[in-house]
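Just passing along the structure, written as structure tokens.
Note that one protein chain of the assembly has been removed; the remaining protein chains are unaltered in position.
Now for chain A:
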Amino acid sequence: MRRNGAPLPAMPYGADSFSLGAVRGGARRVGARMTLAARCCQAETGPRCGGLRQRRSRRPAGGPNRPCPAPRSWAPLEAPVGVWAPLAIVTLLSFASRFYRLSEPPHVCWDETHFGKMGSYYINRTFFFDVHPPLGKMLIGLAGYLSGYNGTFPFQKPGDRYEHHNYIGMRGFCAFLGSCLVPFAYLTVLELSKSLSAALLAASILIFDTGCITLSQYILLDPILMFFLMGAVLSMVKYNSCADRPFSARWWFWLNLTGVNLAGAIGVKFVGLFVVLLVGLNTVYDLWKLLGDLSLSLVTLGKHLLARVFCLILLPLALYTTQFAVHFAVLNKSGPGDGFFSSAFQSRLIGNNLHNVSVPEHLAYGSVITMKNLRMAGGYLHSHWHLYPEGVGARQQQVTAYLHKDSNNLWIIKKHDSNTADHLDPASSVEFVRHGDVIRLEHKETSRNLHSHQHEAPMTRKHFQVTGYGINGTGDSNDFWRIEVVGRKAGKRIKVLRSQIRLIHLATGCILGSSGKTLPKWGWEQVEVTCTPYVKDTPNALWNIEDHINPKLPNISLDVLKPSFPEILLESHMVMIRGNSGLKPKENEVTSKPWHWPINYQGLRFSGINETDYRVYLLGNPVIWWLNLVTIGLYLLMAICTTVAIKRGVQLTAELKELSKVLLHCGGQIMLGWLLHYLPFFMMGRVLYFHHYFPAMLFSSMLTGITWDTLLKFCVEHLSCSVRRRVYPYGMLTLMLLIVFSFYLFHPLSYGMVGPMASDPKSPMAGLRWLESWEF
């Protein structure tokens, strides 16, 4: 790529870089095998990146001994129009297809119920918890705010009517980003393959894919994610293309833009990590090439390395952190997500019972308390009437850790040897709990004592089981626990919220802890609580007192330790990761499998089920998707044949060499993108949905553009003159017509179907239910 030699005069970005019009008739055509391929794509063997610029100047050389005149349909237009016109048409079509019937249906569709709701939370500044990073939802909230939505719509369940609420702003924002995908893909393919028709093919696939249209029309994270993802790919390709002029303004611009887009992509969903990986691999390859170039000094290499570290690692990290800073600054009111976070975290939230809290400062006997585990996303110590099932330790009452606030989290702290009545007697004096005291914890609702014994814990077999035992607070000596504060001397009082306490089982010497493992169905999928015999100072075994109710003690306002920003950042990530891994499919539940996706096996119902409903069904345009699928096989075949041929030392003509370079290098990059966005799903344990495939589908569509363009040019190379002039244009035309016609057939999937189901011959979709698994 850097062979391109002499630096060119800097030209304004724009017209000249797309000057495909200049391609026809290369300078090197010295009467040998002059082919269409040579003319339409890569007339020159050498330059591929900055090469386009040079072609313009070489144009006068074209012409004299052309065996076949160039067919008109692919013959590029005059330079300025030829650049802008296709891009403009593509963009226009894209926006038209995405914004058409945007307001239909006027009710909540599918996951709008989540993301619309979360947008509202931002407008209302209410704290919530979600497994995805905040950027996408913040943008939705912002779009809603700017378009006059006031955040009052509850988004309770799919199918709720919006009535007077302004939802178009949010949908329009998503549709806008979704529409940008098409020009992005167009420019990416154009930059990679330098072929207008490849770019047009890729763009038309995306324009006319019903799946992409549907996914862009609602308040979802996917259009936002894909926008940043494609933005990152486009800017990566662009900065690769100016590798011949490193450290120029354009180079810096695209490099920085790549970093910004990467930050955007991971800021919307963690799936964005795959595109980070793609850019990372590309950069490593790039640096490896630079390292092998002995004409570069080590200092220059260092500069290259530093530039990339700065733009592709530090910049995205900084932006990503900023998103979270904004997220925490905006959401300052207590809301539904509080329980997932530590006491310290909650104290930041206005309206939380820990905000500007006033509780009795020191722990006393007879107090009603809740205890929160100190591990990240640790729960409250919890118990309920249900027993451990048969075969899981002793059949006694379950003790778990629970993430939500609940009356079953309340415990009463008692002396180990005294009776319940003592502390309730208002006349008796208050006695404080001190470090090293032996206590008993009684569960308030069920009046059972926190108990442990030498039975295996349900999940962590090396630990002991923790149960609720006894009746009305009368148990046995296995209910005794020694309370200790970390880093404190004996006899000191215990502070609410601030003391990190440890409960040591007196009889066995084990420590009460939460293993972080989720119990099966019998335990209501709450978190396991065990007694660990290994004495380690991990946060798993540490607790703090959160609520503290004791009418006999005066409440004092506590200025609780406010957590620092890095702490809450780390904590919210731990909680997100735990939330993500908790999304496991239930047994006997039909779930979407990754292998379903490329074959378009089954879509998703966005809206409506019955005949009378307004139905929208997320399903890829089957013709396009199956074309994409076939193309992947075709690409692999072509790539294998080409590499083997090159390896075997087959002499290729200059044109073929250029074609195979496009195929292997550019196609390879896109193929890698597809693999990175598809294969990891096979290893994921969480619940998967059809729409997870769409990022991969973008790559697959671009690959289709490049592969068919290359294939047709290969064909042209090997056919006789009379046929060759037709193959390329007619081939492209057929593909385009096929795509447009299939869109005409399937467009009701996106734009709404009313009336009978497809099984009814009267339905407009009759006969189009090609697979039985499609539900329309």
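For the reader, a short list of remarks on this structure follows.
Please note the rule applied: a residue touches a chain if its C-beta (ideal position, glycine included) is under 8 Å from a C-beta of that chain, and two chains touch if they have at least 3 such contacts; residues count from 1.
Methods note: contacts and distances are computed from a predicted model.
The listed choices are "Phosphatidate cytidylyltransferase", "UDP-arabinopyranose mutase", "Pyruvate dehydrogenase E1 component subunit alpha" or "Protein O-mannosyl-transferase 1"; the UniProt protein name belonging to the chain that is not shown reads "Protein O-mannosyl-transferase 1". Only one of the listed residues, A:Arg101, A:Arg161, A:Arg395 or A:Lys462, touches the absent chain: A:Lys462. In the complete complex, the residue from A:Ala249, A:Leu291 or A:Ala394 that touches the missing chain is A:Leu291. Summary of contacts with the chain left out: across A:Pro106, A:Gly302, A:Gly509 or A:Gly685, the touching residue is A:Gly685.
Across the interface with the omitted chain, chain A contributes residues 288, 291-292, 294, 456, 458-462, 520-521, 534, 586-588, 590, 601-602, 605, 609, 644, 647-649, 683, 685, 773, 775.
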